[in-house]
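Some notes on the structure that comes next.
Yeah, one chain of the complex is gone here, protein chain that is, but the others are all in their spots.
Moving on to subunit A:
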Amino acid sequence: MATLVPPATTAPPPPSPDSKPAEPEKVDYMDLPCPIPYEEIHRESFMSLKPELFEGLRFDFTKGLNQRFSLSHSVFMGPTEVPSQSAEVIKIPTAHYEFGANFIDPKMMLFGRILTDGRLNARVKCDLSENLTLKANAQLTNEPHMSHGMANFDYKGSDFRTQLQLGNGALFGASYIQSVTPHLALGGEVFWAGQHRKSGIGYAARYNTDKMVATGQVASTGMVALSYVQKVSEKVSLASDFMYNYMSRDVTASLGYDYILRQCRLRGKIDSNGCTAAFLEERLNMGLNFILSAEVRIDTYCFFFFFFFFFQLILCQPPQAIEQSTGF
């Protein structure tokens, strides 16, 4: 005889995918993400709108001796700007050779470059403990009183970061940034320059989602900077930037795009000062990179074009990304 089998108790059916997005996610305020460092608050707009535009010819060759240690040789020929009293920009054609040594370890990074005129650029980044990092950089010259050095101590907490900065010429600075919600981070900084008898305080805010980043920064030196970056797709992002100095009544606005493709990266921008720039970085081959840059300034009728070949030879491993060498 057939018996009716009562339906076994089963778990309730899983909610359909349509109903899930309707509920707002519960925010755990004790578990907020760690914000990005205060000095990198404008990072996305900076990367898109301010590529390293140069003038002249540069050839770079990096030779890796093992995974961590590499030597680099670089030749640069082109005009360099000389600071002048008048509003005009004075450029002097220069050429120099630069020898560099890099040591990159997970815990310590050493980066040194010495030029033919005796200038040394040194950078050190060291993880003193899991949360505390020391970063130091120095530009040393043979001329007296023209050398600079700075050391930063960064402490990273679970949802905040704080930094203490010490520099020569009695320069002291401190900054703090805190995640307030999963998308919003607020921070402030204060600095004191003993040699120039200046001090200042500033505040910044950053709101980011997966698709956009909006930042704002105000400082007592008179600077107000706002930026907005929208990620249109995986490969394309658009950025805009507004800088206003309320002391000197100077305003600059710029608009730009950033295409990150498989073999190349193309960035372009247009400015309210009448400056248009484009910057192309292409990976021609394994280890060979090519950079083309052009800038047209309508207000001063200046045109800059730059070609840069970057050749990296590593004996045992594929070359490290460009970002690693310019990251810190």
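The rule is simple: contacts are C-beta pairs under 8 Å (C-beta built on N, C-alpha and C of every residue); 3 or more make two chains touch, one makes a residue touch a chain; residues count from 1.
By definition in this document, contacts and distances are computed from a predicted model.
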{"item": "Protein name (UniProt record) of the chain left out of view, among \"Mitochondrial import receptor subunit TOM7-1\", \"DNA polymerase delta subunit 3\", \"Glyceronephosphate O-acyltransferase\" or \"DNA replication licensing factor MCM3\"", "value": "\"Mitochondrial import receptor subunit TOM7-1\""}
{"item": "Residue among A:27, A:71 or A:284 that touches the chain left out of view", "value": "A:71"}
{"item": "Full-complex contact with the absent chain, from A:56, A:112, A:200 or A:287", "value": "A:112"}
{"item": "Residue touching the undisplayed chain, where the options are A:80, A:147 or A:273", "value": "A:147"}
{"item": "On subunit A, residues whose C-beta touches the chain left out of the figure", "value": "63, 65-66, 68-71, 73, 99-103, 105, 110-112, 114, 120, 122, 138, 140, 147, 149, 168, 313, 315"}
